[in-house]
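All remarks here apply to the structure that follows.
Just one protein chain is left out here, and the rest sit where they should.
Then we have subunit A:
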Amino acid sequence: METDGTAPGYLESRKLVKRWSGPWPALANTLLLAILFYATWWIFQDPRGIMRLYTPYVGYMYCRWLLIILIWVAYIFDFWPFRRGWIGRTHPVVKGLVLTAFSVAVMLLIIEGFFMRVLGDYGISYMSPDRLEAMGITRFYALEYATEAIMMFAVIASWLSPAWVVAVENAPWGKLPQPTRGVTIMLVTFLFSTIVYFLTMHSHMAILFYPWQQYTAITPGYWETFANTVSGNFHIGWIMCCTVTVWLYETIWERYPFNLIQTDWLRRLTAFFGIIAIAVALCFFLYYTQDLVWGETIRGTKRLMAPDWRWLHVGEMAIFWLVPMLFLNFYCGNWPTRFSRPVNVLLRTFITIAAAIVLYVVYYKTAHLFLGVQKGFSHPQQFPMIPTIWLINIMLINMWFMDGWPGWKAVPKTTEELAASHQEIVARDVKWSPALGVGLAVGVVGGVAIYVLVVAVLPWLGQMVTIIEGST
């Protein structure tokens, strides 16, 4: 059952070719995504639908864990235990159904088995809805608390698992055969996720209960003064930005600029910590933009003006960016591609930011009309991360499990194409020169100027533009 660790992974070895010329493949797939999204949303999540998992944490937990499992199946396990031959010859629709069913089964095993039964019954009581209920908490909140904790594991893992593949390039286990490599990386990232969980979310969970569980966790969390809240939402903000930055780096940035570093260990370390640095910068900026638009937070108040919600909204804003990022990469051939890599990267960044702003506005103006969610920005049960990640899950299933069917089909890459794709991991297309240095300096000034301009304009924009009447 083991597979060769030196051969390229399935996703790396295939090339997706359009079935039709022009915009038809993208349009066909967009239509398929829309149908699948709305049908599955209605069946599983919609508060007016069939299973109504959007409570919100129950649905959110499943949504986040499915994302992790998809990443594990495609990126970390390279589709093991499914054979490469089967992956290559099976019809995309059949493959999509089988791999999705497999992912869901693994997800349920991990959630219901490992977290709720093993951890919840024998280790951490707040992971078990039954134990919480037995201690007097209403069933609804027992489920919400437990699923919130389990969901947070997934939030952290959805940053660390792909980061290990994308930034650390699977090192030092990249050449191991499957499933050894997959199991090793899964366990390592799971271990790191556990450590990060205890450092970020355990205190949050401990003060959910009265009195504060001060003998089992630091209460309140060490971040209280810095973040102006005792809520773990502060961590959700920067961790979500880490997740988004990993995919930003992997997709529209084509691993630029860290892939210019030729020394393997230095490139991997720089990429891993560089992603965190970029994410923290993004997190602080998105928080600040909210303060500029809506005014400074009032600690202790609710919703729009609350620091805890603003940190959460940082993550939500970042996810709104991830959707067009993936769409551009998957369905638009990572357009534009005609310029040099840095220019392409910059243009894609601007394009996806603009698209994210449009998506953000459209979502808040219309989501309550068709998703069954609450009108407004900051309702405690308004979690735009659920529908956006639900959509992302479907996009990943479509591209990873179904080879982009119906608009695309997979063909094996030639040796030359495989070598070219290696250029993405270690690039040599941008080299140091005096002109590049001058351009860099001018660009830095330009970047700072753009920042200053945005910061200057946002308060005015906040006064002039009303997305939702009352802006709550």
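One rule holds for everything that comes next: contacts are C-beta pairs under 8 Å (C-beta built on N, C-alpha and C of every residue); 3 or more make two chains touch, one makes a residue touch a chain; residues count from 1.
One rule holds for everything that comes next: contacts and distances are computed from a predicted model.
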Not counting the visible chains, the remaining one has a UniProt entry; which protein name from "Succinate dehydrogenase, cytochrome b556 subunit", "(2Fe-2S)-binding domain-containing protein", "MBL fold metallo-hydrolase" or "2-oxoacid:acceptor oxidoreductase subunit alpha" does it give?
"MBL fold metallo-hydrolase"
For the chain that's not shown, point to the residue among A:Ala356, A:Val373, A:Leu391 or A:Ala410 touching it.
A:Val373
Given A:Leu11, A:Val280 or A:Cys332, the correct residue touching the omitted chain is A:Val280
Which of these, A:Pro342, A:Pro384 or A:Gly407, touches the one chain of the complex that we don't see?
A:Pro342
Write the list of subunit A residues that the hidden chain touches.
47-49, 52, 54-56, 138-141, 143-144, 204, 207-210, 220, 229-233, 257, 277-278, 280-282, 284-285, 287-288, 291, 295-296, 298-303, 305-309, 340-343, 345-346, 349, 372-376, 378-382, 430, 433, 435-452, 455, 469-472
